[in-house]
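Here the complex is missing one protein chain, while the rest keep their positions.
Up next is chain A:
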Amino acid sequence: MNNGSQVFISLEDLQRNFDEVKSGLSPADARDESNRCLYCYDAPCIQACPTGINIPSFIKKIASGNLKGSARTIMESNPVGASCARVCPTEELCEGACVLNHSTKPIMIGDLQRFATDWAIKNEQALFERGQKNGLKVAVVGGGPAGLSAARELARFGYEVTIFEAKERAGGLNTYGIVSFRLPERISLWEVKQVEELGVEIKTSTKVGRDIDPAEILEAYDAVILAVGMSKVPMLKIEGEELDGVHDAIRFVEETKTKELTHQYVGKRVAVIGAGNTAIDAATCSVRLGAENVKILYRRTKEEMTAYDFEYEFAKQDNVEFRWLTAPVRIVGDENGVVKQLECIRMELGEPGPDGRRRPVPVEGSEFLLEVDAVIKAIGQTRHTALVEAFGLQHQWGVVKVDLETYQTSNEKIFAAGDVIFGDGQGEAMVVTAAQQGKTAAYAVHQKLRNSMIETA
């Protein structure tokens, strides 16, 4: 494959690389595993799930053969529970808290959660019903995990809910951002459908601030939930960033989920900059697109990396190379304006910064060149600051300020949930926390509007 020699990989083979990697539990596995759960009282696994799924209950229902009830228990607490079964860092959450860590091995909660929700998807079960209409209208801006969760809860309370979604389909990063071999689109789209079936209207391809004015929404609805997540990857602010072959990691992954795959990367050398989950997803995507060598460059060390352990292991298995304490300084192009090399510099860890993490500092004179065909930037996400300002909300660097109990913003009519309120130094943003915040914001909206209904009645 080296030295530009031609290899033929069919597009079907490439496409197969994007099939879900992990297979689901067999019925026999699910039976054995569910019967292993102790059905603890006041179970620590429930506490450790940000959405508070009644885990012993849903597992008992798998054991008793009540799969519909099991799926309902899961989705009741977590409207994106089918996605979460696949992408939650379970070692750090539910499974990490399972009491069996102290005696044998923890219950495979995520896999059982997938077993039950897969059953519901396959059997086309409708799990919830809309509430009786109460005549009030709520707008949800952004149809990702946070927005969908908020919308579903509000619909069950009887609100008329409209989701404004910029993209062609809802689901947010579950649909467009997380690689399909970890989370197939159809799972996310099933969750979207579950919400739609409660009468929630999803206006897709409708970007608030461009296609509709925030003021108009504020005028027409009794409350607004802002759940627009985060935006694209920021600029590295180095020379050569505009060259052909430099990509935004989120866009890069999105293309593998929305467009026909191409041979473009077969046999190529790719450098991914950053070491969060986005970087890992971009790197493993590159491998699956046929890239010959994929490196992740990170200016700090493995200890500071924000990717989950399971993601890191996954990338290692895909033969992704990790270059710690390495920062890019310049991207070099050829005569056609196509990426050719990446100049890097070695770093060392200095004094701790304000976030407590030791700051990387460049080692003078340690610059070196890497031969690369593509550079993928995965150094975090920027904010929808303009939109936040258009809604007139207080924020810090685009992170919307909220009351941490109700998720109410500085405008009492607007609540915010999900990545849009996710601040610095809080580890990595997660689907499951976005879902929980969406629910909480919905309850707060309900509380507020119900009170006002009583007052005016």
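Note that in this section a residue touches a chain if its C-beta (ideal position, glycine included) is under 8 Å from a C-beta of that chain, and two chains touch if they have at least 3 such contacts; residues count from 1.
The rule is short, and it goes like this: contacts and distances are computed from a predicted model.
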Omitted chain, identified by the protein name its UniProt record gives, among "Cytochrome c oxidase accessory protein FixG", "Simple sugar transport system ATP-binding protein", "Dihydrothymine dehydrogenase" or "Carbohydrate ABC transporter membrane protein 2 (CUT1 family)": "Dihydrothymine dehydrogenase"
Residue of A:Q15, A:N66, A:N134 or A:N411 touching the missing chain in the full complex: A:N66
Residue of A:P27, A:G337, A:P352 or A:G392 in touch with the missing chain, whole complex considered: A:P27
Residue numbers in chain A that touch the chain omitted from display: 27-28, 35, 39, 41, 57, 60-61, 64-66, 68-69, 72
